[in-house]
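Note sheet for the following structure.
For this view, one protein chain was removed and the others were kept in their places.
Showing chain A:
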């Protein structure tokens, strides 16, 4: 059953990053599945107005004041009029917000609930509970998620984190990982099979790539922004020791950031310029070309919700050495990775182990690509997200979506299907905290009044309905006309 979905986030192209590509890939795969998807983001420099991307993906660049790192100024209500306009014009049924730091997303979820739409929120990052910034962010997240219909997290660790931060019912949080476009991350020697070729057995007798001899040079690739939380300090401490311990090792480091200077100082102090190549920052589409030059991918990050880059590296046929932090241990199977504690000594040991394993040709890195392709695909992500949409709109009955157990009765799941009645919403917000609860309630009431005002002064009847992008015929199934779906 096709839906009209609006993805809302502060972060989208032309800015590049994990969240941006997640939104783009998910949207285009959802469009392939017959849904109508639009994206609402703020105006970037040189990108304003309405744009279309491939496949009829429509982007609204809403002019908004940007304060910090492409995050808009949180003005709770000022986004409402234009948001309502877009939603009515595009006949949106589901509003899907991304990234907890995006104030656009939070506001959109609030307004969407006021307008009686279903909402989904995807959390891409991990937050602590200790420092003042986290406390504020967590309060805001609680505000956003008090009334959301469903939340999606990219890993189980992320789910635990989000459940704690926003005090959600764990059953209302799904775990849907990120994915990679495996075709964009092929190993160098990967020969795509002929289309008609049917794999005879899992161990398809493809010629094994040239084995690594004991004296061949092994190249270790590091691609990360050089920030503290990406573990650059660990990297700086570990590189000289790894090189000292293992002969015939080279490093390729791509990425830039404040720690780049420390890294270069380390290189100069230890005279390692011929062993370590620094590439500076690379564009996302060049990442594959850098990765295929190496054998091992080293990821010393200190916190990571999912770690798409290690999946990309494995897809390129690299053996992965990474720290056991955040959601990383869930991401790749044991035979593709060596885990280290976030300690210098352990990182050195793990890397040496990985080098030894490669030298003894125990690791079949040539099979990684196919395996990763089986594990992660955006099509799969879109399917699973679609199930969430079906669950919250009631197309899958709640007892199936949240689980129905005969002994239990109905009352437990009573609040999972979130009613739109203002009183119920206020009840949910009121529980957010002694002071915050009252403040949130005030915000919700004002939002509701604004909505009533907008309905009176800018009646729905005066807003034109945008024509949908002509649909491809998907698997012989034609999409029912949008206009018949109407409004609730």
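Quick notes
In the analysis below, a residue touches a chain if its C-beta (ideal position, glycine included) is under 8 Å from a C-beta of that chain, and two chains touch if they have at least 3 such contacts; residues count from 1.
FYI, contacts and distances are computed from a predicted model.
Per its UniProt entry, the chain excluded from the display bears the name "Phosphatidylinositol N-acetylglucosaminyltransferase", taken from "Dynactin subunit 5", "Blast:GPI transamidase component PIG-T", "Phosphatidylinositol N-acetylglucosaminyltransferase" or "pantothenate kinase". Although one chain is not drawn, the whole complex shows that of A:303, A:338, A:351 or A:365 it is A:303 that touches it.
Among A:155, A:224, A:338 or A:365, the one in contact with the hidden chain is A:155.
Within the set A:136, A:164 or A:422, the residue that contacts the chain not displayed is A:164. Taking the complete complex into account, A:142 is the one of A:29, A:124, A:142 or A:288 that touches the chain left out.
Considering the full assembly, A:174 is the residue among A:41, A:144, A:174 or A:365 that touches the omitted chain. Although one chain is hidden here, its contacts on chain A can still be listed: residues 126-130, 142, 146, 150, 152, 155-158, 160-161, 163-164, 167-177, 229, 231, 233-234, 237, 269, 302-303, 305-306, 323, 325-327, 330-333, 341-345, 375-376, 384, 387-388, 401-403, 405, 407-408, 411-416, 427-433, 437.
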